[in-house]
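With one protein chain held back, the other chains of the complex are shown just where they sit.
Our next item is chain A:
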């Protein structure tokens, strides 16, 4: 991900623009208890052929953001503000019909739990063929051939016969492959993978991630990979956005985030990963507390209620002033750059070994 210095820049259809650019995105849900600010001023960019990892706990707004890109929120109770520009086309104000035509064709999504995310009533082949018929105007026969081809591409054995199977006749890993085949059937430019490996066991996880990578190299697709698992990010992403309470709290390249993380929340995420090499006597260091309510988020830095370093910031700013995420590599935290570096080297890094 490169740095965007002009947030208000007009979309230019030339290659100078980012392929996907999200600017000051707000997504709010009206509920009986009040307005939930699920995404609260989020910006990021993604270039062609690159993979962006979005990391965060449950409820941090990862999935909501991506549902907003696809326009899948119910307009009756959802307010979306800000800018989503995909390949020069503005999406937040686009009509439902326009979005419908883009979904599945230009942008598509791989969902988490493939057993519930595929319809039990139709064959896998039909579910793969449907968008191909709709978007490409293909005949039934052509779409079926395409479905077989896609199943072969994602590594399903005997695709000619498996194409007529129902999802419940597939194993979990095969279903996820079929799901990827479905997302890629129209050669989309953007694939959003929402925790694509969460429901799978570890060996299958690696296969699925490799598959996504291979397919990306073949077709030059851009991928947004949503996950709570930094291991998955390490394996696949180029750039990373760390989300907390609907905001980006840190961003950088995958190397930045894994080797020199700056935000206390990112430190917490790294510290809570079990490592085979670590001593069994050293307990995992989970982040204390739970994510804040998005109905009335705490003032100041939303992470201050769980942050161990609040006292090191002068003047109680963590509780009163919302830290700003700088453009490009950086983190939304009041600690000074020196403090971040020193704390990470002295207190965090030793625990990660």
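The rule we apply is simple: a residue touches a chain if its C-beta (ideal position, glycine included) is under 8 Å from a C-beta of that chain, and two chains touch if they have at least 3 such contacts; residues count from 1.
Just so it is clear, contacts and distances are computed from a predicted model.
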Per UniProt, the name of the complex member that is left out, chosen from "Peptide/nickel transport system permease protein", "GntR family transcriptional regulator", "Ferritin-like protein" or "Isoquinoline 1-oxidoreductase": "Peptide/nickel transport system permease protein"
Identified contact with the non-displayed chain, of A:118, A:200 or A:223: A:118
Given A:72, A:94, A:206 or A:273, the one touching the chain that is not displayed: A:72
Residue of A:105, A:144 or A:306 touching the missing chain in the full complex: A:105
Chain A residues touching the omitted chain (full complex): 70, 72, 76, 100-105, 108-109, 111, 113, 116-122, 130-131, 134-135, 166, 168, 179, 182
